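As you look at this complex, bear in mind that one protein chain is not there, while each of the others sits in place.
After this line comes chain A, so read on.
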Amino acid sequence: MTVRPQPLIVGAGPAGVRAAGALVAAGLRPLVVDEAPACGGQIYRQRLVDDGRSTRSLYGSEAPKAERLHRDFAAFEGRIDYWPQALVWSLGDGEAHVALAGRNRKVAYDGLILATGASDRVLPVPGWTLPGVFTLGGAQIALKSQGCAIGSRVVFAGAGPLLYLVAWQYMKAGVNVAAVLDATPLMAKRHLLRGLALEPAIILRGMRFAAELRLRGVAIHYAVEDFAIVGETRVTGVRWRQGGHERSLVCDSVGYGLALRSETQLADLAGCRFTFNERDRAMLPERDISGRSSVVGVYLAGDGAGIAGADAAELAGERAALALLEDRGLPYPPVRALDLERKLTRISRFRDVLEAAFPYPAHWAKRVADDTLICRCEEVTAGTLRQSVRDFAVDEINRLKAVSRIGMGRCQGRFCGASAAEILAAETGRGIDAVGRLRAQPPVKPLPMTLADEKQEAAQ
């Protein structure tokens, strides 16, 4: 009798941990592969060493959730296989390639749960490559996990709940927050009132962040346009337009981001079908409410297949694991599955509210100046993209990549793909849903040239 390979879970954030828990509870032994040295993902990321700060000061109101997640995952020891600091760099047809401690391991899997998470969504602005500019998520990681502020006088700019959360966390940590620049209008925030009925705690927390920032003298500006970061070799200030007026501020660092974007590369390599998602304004791998993708045996959970936040990720991770159990003919709790789906649907309605409160700046592609860098890896400008679209009559994003090098750099389009698609759509007068998506290529992140195949090593 051949033994069925174990299920593979990629990612040990909220979704991956809860997926592992549900599989363990059913008597399966999954392999969990995660890039970080410890579980938690980005939101519940752990420090490399204890630094004397309480979990409350790190995770705020979410501290109990973070502690529970870390504790539960630790309790899986002996019942799962866990490879931290390991990168799944390619996969397909039931086999994954994992880079672990300088070696490449080929792993057969039966059942794949992708819980790959998200990173900041960025629309490039002048000066965004200057030292001192970090994503909102990056600014938060510096503070939370490394105990460092990104500067001594920080401007936070962009949109979304993370903007206010990170600004508030910096202020609470005693850092001088020079201003919060919200790209969306104050009027849009009226939509948050609708959210009170769905997630009152989250809405009230957000309002408290803004109120406390103001109380401590931090200016909050809305409807910020033409935001630019100024400096020669590092950040020295920011400027923007507001109601037709030029404004500027002196600062030494900037946290910038416009909500989040899903890490979809592995779903692509797994052969999942993608469709355009209006709310995330992105091509996303299809998943149903249970987390099943278009490929049998491949399940998608958490922000990696559409942004819904950490609470939803925990629910979706568990739900996806239950789907895997059901598809394997194993007993699973159907009532629990329905309960998870009901909660996920509710959170999805709440995401609609947040999107309305922080509307996407769809005019960005028309306004971005020709000399603004779009690709920070290969230094491709907006002007080069526009010229390429015209010169080569490009109407598809992979073609634009071929002629301009956009998305061809080390980050593989993670930080330029969305904005390049926006420029392509604007230049060709078509919808953002009509220009395609950058195809993922293995390795999904750079690998050392010295990566040795374990078989070759064994033969030596």
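FYI, a contact is a pair of C-beta atoms (placed from the backbone, for glycine too) under 8 Å apart; a residue touches a chain by one contact, two chains touch by 3 or more; residues count from 1.
In the analysis below, contacts and distances are computed from a predicted model.
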item: "Response regulator", "Ferredoxin", "Maltose/maltodextrin transport system permease protein MalG" or "Imidazole glycerol phosphate synthase subunit HisF" - which is the UniProt name of the missing chain; value: "Ferredoxin"
item: Of A:Gly27, A:Pro64 or A:Pro131, the one touching the omitted chain in the full complex; value: A:Pro131
item: From A:Asp51, A:Glu278 or A:Glu454, residue that would touch the chain that is not displayed; value: A:Asp51
item: Touching residue (missing chain; options A:Ala63, A:Leu249, A:Ala356 or A:Cys411); value: A:Cys411
item: Touching residue (missing chain; options A:Gly78, A:Gly244, A:Gly429 or A:Pro448); value: A:Pro448
item: Chain A residues touching the omitted chain (full complex); value: 35, 37, 42, 47-49, 51-53, 119-120, 129-135, 137-139, 141-143, 146-152, 173-175, 233-234, 252-253, 263, 376-379, 409-411, 414-415, 445-446, 448, 450
